[in-house]
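Here we show just some of the chains, and they stay where they sit in the whole.
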Amino acid sequence: MTTHTVRPDSILDALAIELPSWAFGNSGTRFKVFGTPGTPRTIQEKIADAATVHRLTGLAPAVALHIPWDTVDSYTELKSYAADLGVRLGTVNSNTFQDDEYKFGSLTHTDKTVRQRAIDHHLRCLEIMTEIGSQDLKVWLADGTNYPGQGDIRGRQDRLAESLAAIYQHVGEGQRLVLEYKFFEPAFYVTDVPDWGTSYAHTVALGDRAAVCLDTGHHAPGTNIEFIVAQLLRLGKLGSFDFNSRFYADDDLIVGAADPFQLFRILFEVIRGGGLAPDSDLALMLDQCHNVEAKIPGQIRSVLNVQEMTLRAALVDTAALTAAQETGDVLAANGIFMDAFYTDVRPQLASWREGRGLPADPMRAYAESGYQEKIEAERVGGTQTSWGA
Amino acid sequence: MTTHTVRPDSILDALAIELPSWAFGNSGTRFKVFGTPGTPRTIQEKIADAATVHRLTGLAPAVALHIPWDTVDSYTELKSYAADLGVRLGTVNSNTFQDDEYKFGSLTHTDKTVRQRAIDHHLRCLEIMTEIGSQDLKVWLADGTNYPGQGDIRGRQDRLAESLAAIYQHVGEGQRLVLEYKFFEPAFYVTDVPDWGTSYAHTVALGDRAAVCLDTGHHAPGTNIEFIVAQLLRLGKLGSFDFNSRFYADDDLIVGAADPFQLFRILFEVIRGGGLAPDSDLALMLDQCHNVEAKIPGQIRSVLNVQEMTLRAALVDTAALTAAQETGDVLAANGIFMDAFYTDVRPQLASWREGRGLPADPMRAYAESGYQEKIEAERVGGTQTSWGA
C-alpha cells in the first residue's frame, strides 16, 4: 500500500478514445435485435450522441464511421456538423460483408471482379478519409470459410496480399491502413486474418503506412493479449485498438466489464511500450454492442473504464517493480503490480474532471441531463439504425 | 484391420433423425443473413423440402416445428399435409426469445407477468403437440445476463424451477419436456441453463417425463461430449440430441463436418448406453444453420454423416475391445477402436440403400432430381422464411 508520486496527469490529459458511430445504433445477436427508444435514425443523430459522451467526459473527441452504414452526400458538411458539436470524424471502417456478392469473400474472393469491387470500396473509403481529414482506414474482413475444403487457404492469402497491396498504394501521406484480425465469426472454419501474426506479416509486407488493429475480443480462449500489445509495440506495428470485453467469444461487452484486471494489464503494456507517449500514433477506439444496456451511458461507462484503468496502470511504481523483478522476488513484484490495480482512483479522477469543468460523475450527469428524455421524445418515426443500415 | 461380423443392420434400420423445419429457411450470423433462391416461404414448403430429404435417404421421417415460427391455423391439416408427403411432425420447439418483453428473461424473468406469458407459450406448445401427436416439447431458453450484477443468478434458478414445474404439470402421458442447455449466446455472462448438470438437476426435480437435450455445439471448448452422453444414458436422463458441429462456438455447422471422430465417439457411447436399442426413447435431431451451403443437400449430407458414423460405431469389435481394456493394452484397445473408425463404410451403405429402394448416392440423386430447379422456379415472391419469421 505504498503512496505513489502521481505523475500520470499528463497521461490522463493525453487520453482520447474514439467512439464508433454504430455503438449508438441497435445491435444484437443472430437471435434478436432489440430496439430502444431514442435510437438514432441517421449518422447525424449518432454524432450528436457521441458528442454528448465527449461533453460529459472529455475523453471522446472523435467518432469513427462505418461505410456504407454512414454514407452521406456531403462529407464536408458532416465534418462541419461534427465540429459544431465539438467532435471530429475519425477512423473510417470499411464494410465488405453485407453485399450478396461477398458471400464467399471480398478481398480474397476467387473472382477477380468481386475482388476489384471490394478494392474499389476501400479506395472510396480513402477518398472519404481525405475529405474528412481522417487518419486511419480500418480493414476488418468477414472473409473466410465454414467448411474444410470450401476454400484454398493458401490461395486466399495470396489474393489477400494482392488486394491489400492494390489498396495500399492509394494510402496517402498521413494516412494509414490498419488491418484487424479476428479468431472466428462470421466464418466458422478459417478466418482469412485470424491472428496478429497474419496481420503483422501482411502489414510488414505493405510498408510503413500499414499497421495492426487489435480488437480485444478477437482472440482464442486464454490468449495473453497484453503480450501481443507489448510485442506489436516493440515491433512498431500496433496501429490501433478496438476496445471491448468478453467472457466467451466476441461478446462485444463494455470494455473492462468482463475482466478489469486484464484491461489493467493491457494498459500497463501500452504505457510501458510508449503507446501513450506524445509521439505515439496509437489510436484507441471502442467497438462494442450495447444489446441490452442503454447505449449512451454504455459508452460513457466504457470511456470511464478505460480512463480509470489507465490511471491505475500509470500508478505502478515501476522503479520498485524493476528492482523486485531483478532480484527474482516474485511476490514483491506481483504485490507492487497489484497495489496499483487495487488503488481506488475514482476520487482522484473526480477531482481531475472538476478541474477541467467536467462533471465529477459523468454517469449521474447524463442521467440528470434530460438528454435521454429529449431524444426519446424527438426521435419518433423513421428507421432506427442498426448494423444493417 | 480385422473383418467384423456385421450385425449392425438392425441399428441401421432403426436409425431415424428428425429434421428441424428452420434448417430449410435462411440463417446467418449477426453480420448478415444471405438469401438463396428456392428458400421456403411457408411451413408447408419447409415440410416439402424435409420430405425430399427423407425420400432420398430413408433416414428422416419427422420434422420438428418451432413455435411461433411455424404457427398455422390448423395443426390437424398440417399433420395430414406432412403425412401425405411421407413424414410426420415431431418435436415442438418453444421460442421465448424474440418478443420485446423477453429482453431480460422469460421463464426466469423477475416480473411474474412475463414469466406467466412464457409459461403460457409452453402450454400452447403442449396443446399443439397433442394435436399433432408429438412426443417432445423442447425447451431452449435464451435467458441469461450479459453483465455481472445484471441479474441474481440464484434467484433466476429458483424462478426457472418454479416455471418449469408449472409447465411440467401439463406434460401429458406419452409426452416429455426436454430441457436444452447452452454454454453461451445470446447471453454473454450467465446462461440460465449453461450445462448438463443444470439441466439434469432441473429435470430430475421435475420427474420422469423430463429429460435433458444435448446439443453438440453447446459446450465449453474441449468438453468431452461422449462422456456426457455416457453419463446421461447411465442416469436415464438423455432425452434427445441436437446434432451439429463446430470449430469454435455454437457454429451450427453440418454434423460431423468439424470433427468426424468426435461424432464417432459420441455414437459409440449412444450404442454402448442403449440409446439405439429397441426400447430407447432417445430422439435424434439435427439443429444446424446452412449459412453458406445449399440447404436441402446440406440436410442430406448431415443425415448421411450420422448414418455413416453410426455404422462405423456399430462395427467396433466390442469383445476384443473389452479384452484389450482389461489387460491394460492401451494401444491394442485404441487400435480396435480406430479400426472401426477408419473402415470405409460407404460401399456397404450404398448396398443397404439399394436393398431398400433408395438411391445409392442420395447427394447425386438430389442433384439429378430437378427438385432444386423446380423450387427455384416456383418459389418466387413472398417472404423467405428465416429465424425471425
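For reference, chains read A and B in written order, and residue numbers begin at 1 within each chain.
Methods note: a residue touches a chain if its C-beta (ideal position, glycine included) is under 8 Å from a C-beta of that chain, and two chains touch if they have at least 3 such contacts.
Please read these numbers as outputs of a predicted model, since none were measured by experiment.
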| item | value |
| --- | --- |
| Number of identical chains in the entire complex, 2 depicted | 4 |
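The working rule: only the chains that are shown with their structure count from here on.
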| item | value |
| --- | --- |
| C-alpha-based rotation, chain A on chain B, 0 to 180 degrees, nearest 5 | 180 |
| Length of the line joining the C-alpha centres of chain A and chain B, rounded to whole Å | 38 |
| Contacting residues of chain A [partner chain B, same complex] | 27-32, 34-35, 97-98, 100, 103-104, 142, 146-148, 150, 183-186, 188-189, 221, 246-249, 251, 253-254, 257-258, 291-293, 387-388 |
